[in-house]
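Just one protein chain is left out here, and the rest sit where they should.
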Amino acid sequence: MYSKTVMEHFRNPHNYGKMENPDGFGRVGNPQCGDEMIIYIKVKDNVIVDVKFETFGCVAAIASSSITTDLIKGKTIEEALKITNKDVVNELGGLPAIKTHCSVLAEDGIKAAIEDYKKKKLKENNND
Amino acid sequence: MYSKTVMEHFRNPHNYGKMENPDGFGRVGNPQCGDEMIIYIKVKDNVIVDVKFETFGCVAAIASSSITTDLIKGKTIEEALKITNKDVVNELGGLPAIKTHCSVLAEDGIKAAIEDYKKKKLKENNND
Amino acid sequence: MEKRIVYLDNNATTRVDDRVVKKMEIYFTKFYGNPSSLYDLGFEAKNAVEDARKKISKILNCSDQEIFFTGSGTESDNIAIKGVARRYQKKGKHIITSSIEHHAVLNSVEYLGKKEGFEYSLVKVDSDGIVDIDHLKSLIRPDTILISIMYANNETGAIQPIEEIGKIAREKGIYFHTDAVQAAGKLSLDVKKLNVDMLSLSGHKFHAPKGVGILYKRTGINPIPLFHGGHHEKNLRPSTENVPYMVGIAEALEIAYDEFEEHKKHIYKLKMMLKEGIEKNIDGLVLNTPKNSVFNTLNYSFKGIEGESILFSLNDFKISVSTGSACTSGSLEPSHVIMAMGREDSISHGSIRFSLSKYNTEEEIKYTIEKLKEVVERIRKISPYKV
Partner (left out) sequence: MEKRIVYLDNNATTRVDDRVVKKMEIYFTKFYGNPSSLYDLGFEAKNAVEDARKKISKILNCSDQEIFFTGSGTESDNIAIKGVARRYQKKGKHIITSSIEHHAVLNSVEYLGKKEGFEYSLVKVDSDGIVDIDHLKSLIRPDTILISIMYANNETGAIQPIEEIGKIAREKGIYFHTDAVQAAGKLSLDVKKLNVDMLSLSGHKFHAPKGVGILYKRTGINPIPLFHGGHHEKNLRPSTENVPYMVGIAEALEIAYDEFEEHKKHIYKLKMMLKEGIEKNIDGLVLNTPKNSVFNTLNYSFKGIEGESILFSLNDFKISVSTGSACTSGSLEPSHVIMAMGREDSISHGSIRFSLSKYNTEEEIKYTIEKLKEVVERIRKISPYKV
């Protein structure tokens, strides 16, 4: 049912766990739908230097979270924003049609975290 | 499906064949219904001394014909008229419900043959 | 010889091929998972089912997404007919079928007529038992939504002009279903060439088990299911998948077409041998099988005698044949198929079907001719109708 890559990421997810004092933080989905994802990012000079996730969800949700953190790590904010759920699916070697929403959730997660980062930065700048 | 007795009578029917110059003759059923039976009787001093049948039909029809000829042979006309399809079924050790009509046909056959015999006798008497 | 059964009723059902039994075995006790389950045992079962579906789709020349497993030929026929009628009744409520269909088709159509407000027309057949295309054309109405005509008749073996009917149906935008239960392993099942929208098969007619059927359904046609339940078979036929039988029916169909020429040659030779033997040795025959028939079926009426008595007498010699169709053996009516061909009632009551398979031998056929002659002569002696 799942590709080898999906199973690998599910079995040994990369970058999971909480992050203290992240620069950006996105929470998407909800447990009612069976999937919830938190993405934490640390940004230095417009580059995502660290990323972590916490996910409540199925195999596809966990694998999507894991691969997404890999995908954005080291990328600039602009590069990261270009990543779509299609990229997530491709990197995973495909997802069952019924699980596509998990990759969408991952894309939304990045966007939300970056949004949060931008907002915080704006505030900081304003406070300066 | 059929009792041992039915199969015995079907395999080796008693009293089958044409009878030349019978005293009574009954033809019942028709090939449209899948069963047709002819009963021939010879009567002496009110006793059925010989009987033959010819039947187009299924196993039950042939077995019913056979046993019926056995049943009425040697009987008086009055005794023979008392034989019902139930007697035929009993003697055969039972018949599948769907085949009951074959025993009814046999009863009808006897009645028709006796009727014919009586009619002929009446005529003869009248001619006397 | 006399100890072994001579089984000449392969249109009623067939012996399961040993290779099919072998294939199914492991799915009872080793790969017994539920194909919907999310663990290895389930995935293995799921793969087995999907592989089976693919194998079948190759033989039918369609997509595997168009193959559906059912519980029988009757069920396939019922889904196709009732399902399409119910789904598309807004387009029209008229159905055409033939007078020689199996009861799975005839009684489904009749039910729709009696209980759900549909109307139906029966196409006539000629004295060979082949549907009259001109009559069929004349029956088409603007509100005709479905035509269901069988591919080969179970009693006589007569092959019906499916391609041509399919073309007519397509031109008129009418859905076309064929009951191909008696064609499997005997005729091409290429659904593209046949111009059919739906096609029914039953495993036990080609050496798979009884209790499994196939429905080919062209994508785009959506019959209303007979069952509601889980998501199996894309909701068309919910029920936990009968994995062994699905594997088995695919294997049997593959064998039937892999070895098609070989079986056809063997069986047709036996049929001709039986035909010549009967016609040389027995008189008062009415042949009910036309030239254009499947290679395994031969049907005669023996004048002056009734079918059941022949059956039981042959059974005493361990020869298995049938009269009418097995399904109606509980009934007293003469064969509706032979009647539709315009035969008299007494002839219809006496039709005997010989249907051969790859397992039959020349020796069996010789033995059958000999015993049949004895039996017919014996029963004719009892009959008031002399030949």
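Side notes on the structure shown:
Letters A, B and C mark the chains as written, and numbering starts fresh at 1 in each.
Everything that follows uses one rule, which is that contacts are C-beta pairs under 8 Å (C-beta built on N, C-alpha and C of every residue); 3 or more make two chains touch, one makes a residue touch a chain.
This structure is a prediction, so every number in the text was calculated from the model and none was measured.
Which of A:V59, A:I72, A:V88 or A:A113 touches the hidden chain is settled by the complete complex: it is A:V59. Considering C:V16, C:A48, C:I95 or C:I255, the position touching the chain not shown turns out to be C:V16 (whole complex). The chain omitted from view is touched by exactly one of C:G129, C:G166, C:G185 or C:P209, namely C:P209. Of the residues in chain A, those that touch the hidden partner chain are 2, 7, 10-11, 13, 16-17, 27, 31-36, 38, 53-59, 61-62, 98, 101. Although one chain is not drawn, its touching partners on chain C can still be listed: residues 5, 7, 9, 12-16, 18, 20-21, 25, 28-29, 32-34, 36-42, 71-75, 77-78, 102-104, 107-108, 110-111, 115, 202, 204, 209-212, 224, 226-232, 238-245, 308, 311-312, 314-315, 318-323, 325-331.
Just so it is clear, only the chains that are shown with their structure count from here on.
Inter-chain centre distance (chain A to chain C, centres taken as mean C-alpha positions): 57 Å.
Separation between the centroids of chain A and chain B, computed from CA atoms only, is 94 Å.
Between chain B and chain C the centroid-to-centroid distance comes to 41 Å (mean Cα coordinates, whole Å). None of the residues of chain B touches two or more other chains.
Of all residues in chain C, none touches 2 or more other chains.
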